[in-house]
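Only one protein chain is missing; all other protein chains are in place.
Take a look at chain A:
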Amino acid sequence: MTEFLNYLISGISLGSVYAIIALGYTMVYGIAKMLNFAHGDVIMVGGYVSFCAVFYLDLPGWLATILAIIVCTVLGVVIEGLAYKPLRQAGTLAVLITAIGVSYFLQNAAQLIWGTSTKSYASVMPGNLSLGGVTIPYISILTIAACLIIMVVLTQFINRSKLGKAMRACSEDKGAAQLMGIHVNRTISMTFAIGSALAAIAGVLLCSSYTTLNPTTGSMPGIKAFTAAVFGGIGSIPGAFLGGILLGVIESMAKAYLSSALANSIVFAVLIIVLLVRPAGLLGKYVPEKV
């Protein structure tokens, strides 16, 4: 039983990281209607920035995290402005391929700057909490709490704030939104800024849980978070949250009780089955085309 609880908590914690990343994917998809495959690599940059802040500048963990958030936010806006904005009128395939290009660019740039060797990352919140036989790392608690807070704040932001309303308007009809006085480009930039800030947080939390960091650290969690976003229904914020948590728990359970080598395959098999039954994802809306 304690073993099960340990796996469950580590699954929820992992799932929370996926959920935070998936929120970035889903927001950008919802508003800019594009898949930002470079999102995973922004996580890696966030990891490296916080690593350098702690390792070279001796900054405390929270300050390193804030620094990572600032750098990633700027990076996200710059990527959007340089790589995606000129392609606003181009087809989705062109943007998709550009995003893959940006992803490789970030990975290779990281190799140039920080080298290919794996760095050992010092957790921003070391230590464990023991409850009976169950050991919970503090970082897991922090991750789950961060995910919940982000989820609540983001939902409030989207539903209540002026910019949130502008985002929802852009996601429905950019042309009409523009003619209602909404600066669509600025709104999309802000979406990337928010998504990238979340990626930075995810980067710090992810590296703190796994304590390793290399230039491809972000790609696998990035793809899994994308899966989580599709699993929950892409474009839906509660969907990204649900998808992330479920994916984390499934992965953790598969590792523990089935096979650690097959864990990833099991995760994707579940995704395929869910999509066969619900093509729009768990919380996605299936809108039939009007003819």
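Everything that follows uses one rule, which is that a contact is a pair of C-beta atoms (placed from the backbone, for glycine too) under 8 Å apart; a residue touches a chain by one contact, two chains touch by 3 or more; residues count from 1.
Just so we're on the same page, contacts and distances are computed from a predicted model.
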item	value
Undisplayed chain, where the name is taken from the UniProt record, one of "BNR repeat-like domain-containing protein", "Anti-sigma factor domain-containing protein", "ABC transporter ATP-binding protein" or "ATP synthase subunit delta"	"ABC transporter ATP-binding protein"
Option from A:122, A:184, A:256 or A:280 whose C-beta touches the chain left out	A:184
Among A:153, A:258 or A:273, residue touching the chain not depicted	A:153
Footprint left on chain A by the chain that the document does not show	153, 156-157, 160-166, 168-169, 172-173, 175-184
